[in-house]
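Have a look at this one before I ask anything.
Every protein chain except one is present and positioned as in the full complex.
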Amino acid sequence: MTDVDHISVEEIAEAVTDGCLMGVPADYSGVPMAVTRALIQRGARDLQLYCLPLTTMQGDMLIGAGCVAGVEAAAVTLGEYGLAPSFSRAVQTGSIQMQDSTCPALHTQLQAVEKGVPFMPLRGLIGSDIEAHRPDWRTIPNPFSNEEDPIVLLPARPLDVAVFHAPYADAKGNVFIGRQRELATLTHASRQTFVTVEKIVDGDLFEKEATAAGALPAFYVSAIAEAPNGAWPLGLTDVYPPDADELRRYAAAARSPDGFADYLAGQGLSVRTAA
Amino acid sequence: MTDVDHISVEEIAEAVTDGCLMGVPADYSGVPMAVTRALIQRGARDLQLYCLPLTTMQGDMLIGAGCVAGVEAAAVTLGEYGLAPSFSRAVQTGSIQMQDSTCPALHTQLQAVEKGVPFMPLRGLIGSDIEAHRPDWRTIPNPFSNEEDPIVLLPARPLDVAVFHAPYADAKGNVFIGRQRELATLTHASRQTFVTVEKIVDGDLFEKEATAAGALPAFYVSAIAEAPNGAWPLGLTDVYPPDADELRRYAAAARSPDGFADYLAGQGLSVRTAA
Amino acid sequence: MGEATREELLISVLANMLAEDRHVAVGAASPIPGAAALLAKAEKAERKQGRMQVSIIHSRRHNPFTDGARELFDVAARGMIDSFFLGGVQIDGQANINLVGIGDYPSMKKRFPGSFGSALMYYVVPKVVLFREEHSPRTLVEKVDFISAPGTSAPGVHRPGGPHALVTNRCLMDFDRQRARFSLRSVHPGETVDSIREATGFAFDADDVAETPAPDAARLARIRQEIAPQILQFYPEFAGRVWGLAA
Partner (left out) sequence: MGEATREELLISVLANMLAEDRHVAVGAASPIPGAAALLAKAEKAERKQGRMQVSIIHSRRHNPFTDGARELFDVAARGMIDSFFLGGVQIDGQANINLVGIGDYPSMKKRFPGSFGSALMYYVVPKVVLFREEHSPRTLVEKVDFISAPGTSAPGVHRPGGPHALVTNRCLMDFDRQRARFSLRSVHPGETVDSIREATGFAFDADDVAETPAPDAARLARIRQEIAPQILQFYPEFAGRVWGLAA
């Protein structure tokens, strides 16, 4: 018996409800691009993206398609394929709210949720314009120091939902995340977690310590969908590389709203018309 | 080429200098019993044991042998074999300083070191006699709450040295810790980390994501010693079970100082005579 | 099938409390709570009321954690563990528990292992069941010598969890967190309200006291046929003693 429900990619896209705060993995962690397309397909709106700690094509597509109201991230970029055009446009026109952060702060605010504490401290930050634009952060004097030593406390930031893509799950619903342990923290910090996988394999990752080490336990997972090639055109570590041609095509197309719309149309998708 | 020095169990015992603050793993994490015997052999003294979060026979033997000045732990016990007799005697006679803590606090104070922050908050604790006896902890009002909400801050507790036992290391010095991830935090929080292993194996744990997931990277490890059966008479997960007969023998012998001394003598060891 | 043994009665009593849970955690060296959790899980599945995660820290097979030894405490602090079991060298009438020792701290007359995770778990797990087989004036005292974790907290202190009940060899008591007071709910076969009063070092209420029900035949059969073999895997000594099983 599996311990986790198996649903479809489309059902995951339904479960990511409009307006929710959604945890989004970095390009190296397993990006759920199949779910991303399904979200655009269903016309998702007002999503708040919490990026751990950055987003690439996933965020840019969702923004371009009109699904996003706000982004909290350390970076939105297409990496070696250039700037994220839909993101840049949306920031410049003010159609999304951008909350600039920095990688370790994004990790830390989820660690605070993970640990069940209201805040966690982090070094750095002080005197940056990031800090200046984050009234939700608080600087206190380090209570353990006798000298002046301001330190920033970051509030726990519980997420509504996290979605990521992984190489495989076992028959019980345990998910292989390998050393992408940020996916464990992401899951711990989210009320619900949906995972797409390349495949479901027989057996039980917990049978041996060697495979248990790379497992996310099934009891954290709300539901799983099989989605072969589910990170495409992004890559999946040790499984397949990014599809450089497709990424280049996207980067070029997204430079204009029309090009972006054409790219979506090529995938049977369209930009959400404003409500 | 290996990235880590290979030394002997005795050299590890030398590197754990008198008076140092030593991180000690729980019975399920891989207890370095070979090094423990070598520490008694060399007449180590004034060790401060920081237990993550408890100790069993290792702590009790070191205490009985006169190697220990202080213990910080959530528990010192022989588990199903009963109370830790040398520990109980030492507390009752005042020959060691016991600093009572609780499991999550011991994890948290090392997490603070790991993260390079001076403190980390933890729920619970308030109103316990543990908290009452910890002037090094500080309770502050939660700065993110508009209502009364006291919360305890625990200071980072950097360790001088950590020693643990693991199933194997690879040719480069990467150590397999599986899902005993508390050993990673222990290592991150210690200035030096020495590891004994059942064996050194060929290859590189980082060649595949599946094995990398259970690896502690070599660059954290100060030196490695091969010590087959190095956790005996305690067990090593998935490798060998505890030696119940030997543990029962120890638990019975340690009930009196003479019995304890006889037990040590049976292993060619003796109790350190007071300085 | 025969009568339920004392251990089977306790397993049954504890299982009743876990019926609706989604996640039950059991600490080290707790065969009776472990068996109760596995029983409750099997019964919930049979009722088709959904899954129950049973995390038994002592058992490699039933320990689902992969984030190190801190994960149990993290999950609990997030409020995701519904029930947990704690014991005590001493438990007092305000449900304060002492796992540290008897006498004056720190040297004490008799030192016990220590507080383990109680100083967090007792605060954050909604339903903490105090489980101490020995029921005597020595274990159930007026006031503990050391508070490993308090039964109740001052207003304003983050305290979503706390004591739910006390189960011993003699009886089951509920705990009222508002009044900080135990209330005798049922006595095990052979006990009376008076025998409980005599064996208890603290005052408690005793209205509506029933006899603790023995497990019915179906449950008893399940304990012996389905749960016992599982317990054998990680508490062989206990399974041998109670059910005559051998690994």
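Some observations on this one:
Read from first to last, the chains carry the letters A, B and C; within each, the first residue is number 1.
Note that in this section contacts are C-beta pairs under 8 Å (C-beta built on N, C-alpha and C of every residue); 3 or more make two chains touch, one makes a residue touch a chain.
Every value quoted in this text rests on a predicted model; they were computed, and no experiment measured them.
Shown chains touched by the hidden chain across the complete assembly: A, B. Annotation: of A:Leu47, A:Ala184 or A:Ala225, A:Ala184 touches the absent chain (contact as defined above). The residue touching the chain not shown here, chosen from A:Leu49, A:Ala105, A:Leu153 or A:Ala218, is A:Ala105.
Shown as candidates are B:Val9, B:Ala73 or B:Val113; the residue that touches the absent chain is B:Val113. Although one chain is not drawn, the whole complex shows that of A:Gly23, A:Pro53 or A:Gly230 it is A:Pro53 that touches it. One chain is missing from the display, and on chain B it is touched by residues 3, 113-117, 181, 184, 188, 206, 209, 212-219.
In the full complex, chain A makes contact with the omitted chain through residues 26, 28-29, 52-54, 73-77, 79-80, 83-84, 87-88, 91-94, 98, 100-105, 107-108, 111, 122-133, 147-151, 179-185, 237-238.
Following the convention adopted for this analysis, only the chains that are shown with their structure count from here on.
Comparing mean CA positions across the assembly, the chain most remote from chain C is A.
When C-beta pairs in contact are tallied for each pair of chains, B-C comes out on top. Work out the mean CA point of chain A and of chain C, and you get 40 Å between them. Within chain B, contacts with two or more other chains are made by residues 108, 122-123, 149, 151, 179, 237-238. Listed for chain C are residues 60, 65-67, 74, 77, 124, each touching two or more other chains.
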